[in-house]
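Rest of the complex left out; these chains stay put.
Order of writing sets the labels: A and B. Residues in every chain begin at 1.
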Amino acid sequence: MASSLAVVILAAGAGQRMKSALPKVLHPLAGQPMLHHVLVNVAALKPERIVGVVAPGEKAVAAAFAPHRTVVQAVPRGTGDAAKAALGALKDHQGPLLVVYGDAPLVTASSMRRLVAACRRTGATVGALGFVARDPSPYGRLVVRRGMLEKIVESKDADAAEKAIDFCNSGVICLDGKHVAALLAAIRNDNAKREFYLTDAVAIARAAGHKAITVDGEETEFQGINSRAELAAAERALQLRLRTKHMKAGVTMTDPDTVWLCADTRLGRDVSIGPNVRFGPGVNVSAGVEIKAFCDIEGARIGRGAIVGPFARIRPGSIVGENVHIGNFVELKATRMGRGAKANHLAYLGDSDIGAGSNMGAGMIAVNYDGFGKYRTRVGRNAFVGSNSSLVAPVRIGAGAYVPAGSVITHDVPAGAVVFGRARQVTKRGLADELRGKLKLRAAKAKSGKKK
Amino acid sequence: MASSLAVVILAAGAGQRMKSALPKVLHPLAGQPMLHHVLVNVAALKPERIVGVVAPGEKAVAAAFAPHRTVVQAVPRGTGDAAKAALGALKDHQGPLLVVYGDAPLVTASSMRRLVAACRRTGATVGALGFVARDPSPYGRLVVRRGMLEKIVESKDADAAEKAIDFCNSGVICLDGKHVAALLAAIRNDNAKREFYLTDAVAIARAAGHKAITVDGEETEFQGINSRAELAAAERALQLRLRTKHMKAGVTMTDPDTVWLCADTRLGRDVSIGPNVRFGPGVNVSAGVEIKAFCDIEGARIGRGAIVGPFARIRPGSIVGENVHIGNFVELKATRMGRGAKANHLAYLGDSDIGAGSNMGAGMIAVNYDGFGKYRTRVGRNAFVGSNSSLVAPVRIGAGAYVPAGSVITHDVPAGAVVFGRARQVTKRGLADELRGKLKLRAAKAKSGKKK
């Protein structure tokens, strides 16, 4: 069996260019904190342990690493120092140690896996993930001679020959656990910034006669995130990946550029998605579902053959059954709709269970909140709830019951009952002119009142 | 008079990369099945007949060709074989025969017309539509010598000189009806795939001393569609064409990239369209209409000077009169709004006729469905329907009638009447604290009940 893998995730950077009260690695991408993506990608390598390096006092960052251990880098003295801070949590580790960045969420598990595998295969003490850059000028360069990585040189320290290299440093590095303590101890800070650079481990290892290698990935994986504009660019790159994946699997998107997905969004075959649909975390859509334009869906399951939208909002905890129709200006929250149930127009269904085949009329509200508690509305199968009705929870509407339009229902309704909760219509013939006269007068008075 | 034109549309491809239960040529583009666009483009050439070639058992595809005749290609043995399958339906045809593809909806009528015209003018037996490709590697090449098309060579069969050609095969070909049977009969399948390639007709015609010519079109016309990503790319190309056409004609779009049109969308001069507006099929918008952001409009006419949106949805069968206002979170379905009528906020008007100058209040619903039948609501001119009212169809509200807020109207209201359908307000002074105490207690109990 191969020796086990450990991963150190550096997340102690200040991120000042974000201009934010929120730590950089907690900024959201595709509905999840940036760091979450790094953790998910790293987890795919099944490391024996993950150690996070955080800045002092960053409790929210440390919490985002849970259940993984974090260590604190007391003073920001460079990546080499940050990696050193993790050594205490790695004392007994003998296998490869992968060092990655909390603000580089686009690095794929595949690239990291190839790096670790290459280090194991070649017995290299150091391995770096590199990429060919269209414009290498901002990046450190990987200096490779006869297949061996000799050193990593910062862009500003590169000589003319090195500047001509377009093979660049991604920052992701893999170190042999048996040598890591010695390598890190040898890194010095005799440079302009007085920082310890982890990249110096390469030249140190080579000088000591160790092997150092490179593995290459795609430039798009290695966009760092230091500003809101770069955050938006990373979001775009991530969305592109997700959209492409789903289209390949048989999902139609009228305009993929206007579909926002989460990493965990699940979409069945022949799902059709109109323009402008946002998926929050935790959505599972079955095959053949049609999601029309302008929908916002989060934390919900949607069954086969359902039709959703346009202008529908489905909130967490909702389960939309097979062949259910959810129409425009309808909100579902923690609501289950049984097979074939319908809520087609301007309705709010909060904390509800709607039985199969039931019809919720336009403008109906499941009144789940009384100012203090939230309660459930339970509607049986094949019931009819008329337009503009209010079902005041907690309340049960029995199967097959019929609630006419405009009713306010505060007590349980037995199955098969008809229930009224509205006033009788009273028509006053010929009174409209008189009423209009009064209203006109009132409006004129109000107007003149304002002028005074 | 020129001899008449026949068109064969090949639509028997399997489309496996679509990963779909729906046949490829029926996937929607700009609100219509892909094949519909091909049929519309071809129809502009006024062919004497159109013949579709479909795979066995594809009834939905055959139906989409109606009223045109379809023939079945029994076994998928290449494009030459598919064309041959159509011969039975073309026995008496003497004029040019244009062969096009059901999955190439972007080929313009103009390009096809130029090809047919060039064949007629030159007396060519074969004519092919070509294009200069930025990257020719995936395409067959058109080998032209001294103005004569000598052969079409598949990319993988091309020699070095042929690979250097960037003039590529679109697939669209025009054959002389008098020679087509002989040409197709001469195509052989002595190739790696054991398929009959229609492109071989060129070399066969040349070997027999016939003329063969080329006509060139734009690369953008010839994007084939084999995957959902290519479907999305074709949608984008089609939308770009449609947007450009309408802007040229005097339509303002704040952000054209977020306006989704149908091929049949009609927009008058000085129509202004905000970001994120989707037009389904059958929309006709008169001059000077303002459509604000976030609207979804389908199957509707909108009269001069109307203001629609934001967040409005207008469904098929609706006629929005001049100077009508349709505001946010309002849905119209099969509803006519007379001149100057208004529905500005959170309303559902289904199966309704609203008279000129009438005002539909916020939250009002035209209750068109009782669980079994759908009925119309008819409101006369200059009527006022108050907020949160429900008009339970079938019902008539006479001209000038006044329905105060919160009324449920179930019986016809005569013109000029005031009608109430709501309870009288009863105020219980000082009771709110007591009520709140009870509600708080209930909430606490419900909470502790959940814990158990």
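Following the convention adopted for this analysis, a residue touches a chain if its C-beta (ideal position, glycine included) is under 8 Å from a C-beta of that chain, and two chains touch if they have at least 3 such contacts.
On a predicted model such as this, the values are computed, not experimentally measured, just so you know.
Enquirer: Hey, this file places 2 copies; any idea how many the whole complex holds?
Expert: Number of identical chains in the whole complex: 3.
Definition applied: only the chains that are shown with their structure count from here on.
Enquirer: Chain A to chain B: how many Å between their CA centres?
Expert: Inter-chain centre distance comes to 32 Å.
Enquirer: If we count contacts the way the header does, which residues on chain B are in touch with chain A in the complex?
Expert: 18-22, 27-28, 227-229, 231-232, 235-236, 239, 257-258, 260, 276, 278, 294, 296, 311, 313, 329, 331, 346-348, 350, 363, 365, 367, 369-371, 388-390, 392, 400-402, 407-411, 413-414, 416-423, 436, 439-440, 442-443, 446-447
Enquirer: Applying the document's contact rule, which stretches of chain A touch chain B when the two form their complex?
Expert: 244, 247-258, 269-270, 274-276, 288, 292-294, 310-311, 327-329, 345-346, 359, 361-363, 370-373, 375, 384, 386-388, 394, 402, 404-406, 422-433, 435-436
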